[in-house]
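Excluded from the complex is one protein chain; the other protein chains are retained at their positions.
So, subunit A:
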Amino acid sequence: MSYQHAYRESDFVLRHLIDFDALCVEHGFEGVDLELANTLIDEAARLGAEVLAPLNVVGDREGVGMDTHGVVEAPGFAAAYRQFAEGGWQSLMVDERHGGQGLPNVLNAAVSEIWHAANLSLALCPMLTEGAIDAIAEHGDEALCARYLPHLASGEWTGTMNLTEPDAGSDLAAIKARAVPDTDGQGYRISGQKIFITWGDHRMTDNIVHLVLARLPDAPPGVKGISLFVVPKHRPETPGQDNGVRCLSVEHKLGIHASPTCVMAFDDAWGELVGEPHQGLAYMFTMMNHERQVVGLQGLAITERAYQQARLYAMERLQGTRRDGSRVPIIAHPDVRRMLMTMKSGLEAMRALVLEAAAERDRACGAHDAEGRAHHLARLELYTPIVKGWITEFAQELTSLAIQVHGGMGFVEETGVAQHYRDARILTIYEGTTGIQALDLVSRKLLADEGAGLESLFVEMDETLAALGRAEDETLAVLIGPFAEALSRARQACGWVLREAGADRQLAGAVSVELLMLLGYLCGGWMHARSALAAFRLLADGEGERAFLEAKLVTARFYCEHLLARTQGALTSVLAGATSLMALDAEQF
């Protein structure tokens, strides 16, 4: 099934919600504007639709292979990746000093939606490279940057992230991989095994740059003793020569079949320390926080792909006969409408939130003073678990609905919509499960500042509510009630957790996912309210495409009336606390 980027949607968000041109002027992106952004998006959309998207089903069916030289990627992937790399798409947001193009993060996010929607498995590879570039650029010294970044930015080499070990998953304190200074004093020797390494091996490029967490001989125990190393598949000065880095096997998975998930063995492999010793985990988190937002973006992308397929099927599939004998496409049936509206309104909320969160990084980096920087960084960090946790959970439901719209045909693999559902399943797991996101939200974002960061977000939502009221228009007025109630529920839930968490040690962990979902739906509602305001103003000024803008208003209404209702369920669950959840002994299960 073909894929077309929803260019009107990304244009609407960038133009009216982000105010992209103003962001570029204010935060130092000289010569960048929406016209340039849309040109880049159009061209990426062409590459995505014509080259990456047709390979998606091929990758799902063929998967990846292994021989004595390591991983063999799915057919056609190497050529497609080369086109991606030669197009210069790897380095949109990389600093110009390192061979990149220095464009805003929010633009990179808008473009990346295309890669992930077109081919999630393939897009994971440049996504990991982007993370590696981030970590090296942020924490490596100049020599390290000069050695690796130009090759990574050009897409000539790819990057990976090696954290997980068989006994160290969410608990990275248990990492065992070792690093010892090399006898010649140049670098280190790394040994150990890593698992779940995405695109850990392939033949699409001449070299692969692994970022590896390992312990130095003098390392203190726990998370304070982990250092970050760059370990290339081949040492830059000896191309093609073995460096003791091997993929032992690849996993058989539910989805993303064309993305090799590798067991990696490092056997006395030469590597270089990134930054200072024992700071590895903190460094990895700069990379991880960005990756978490991108996984949220993947949730949006895969939902868009599934929605496009469901929408087409609903328009073409005829079931039922009208009185005049003509057949009825299933999109006429109210329950199919319910599913499509849930998908459409969910998608639009997701996209706006992903881009809004991505823009916070640009606002933070380009802030004019420390106060502004701190404000936008705090907001960025607050959004991260919501974008990652809520969007990827929601994507499970929405990709499932895309199958449901197809009825029995959806369950048949040849139809192709099942792949999106299977591919989406990893999103709530990797880069920190939903549970980890929710804990991050409650402990580091809510309890840590006693709710100050969230309250500043709620105050901005109050302002949007006031603006909806000031418009004195029926199409906007219908949003006010549900949105105000959802906001008040969020305040109630956060306040309750802040009051009660001290007394009950299990409470934060028990209610965190429901709280995260409540805040996710609320943020989605805020995005819809702002979209509706923008659409209303444009319609009043007689600007823009009428049918498109009117649909925005209706979609916002559907979201507020039907999806914000879920915040009540979440609140009820939060307020019930940990009691029944933790009451059974483990033996009683």
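Rule of thumb we're sticking to: a residue touches a chain if its C-beta (ideal position, glycine included) is under 8 Å from a C-beta of that chain, and two chains touch if they have at least 3 such contacts; residues count from 1.
Here, contacts and distances are computed from a predicted model.
Selecting from "Electron transfer flavoprotein subunit beta", "Oligopeptide ABC transporter binding protein", "Integral membrane protein" or "Cytochrome c oxidase accessory protein CcoG", the unshown chain of this assembly corresponds to "Electron transfer flavoprotein subunit beta" (UniProt protein name).
Along subunit A, the points of touch with the absent chain fall at residues 4, 7-8, 31, 35-36, 39-40, 42-44, 46-47, 50-51, 83, 86-89, 91-92, 101, 326, 544-545, 548.
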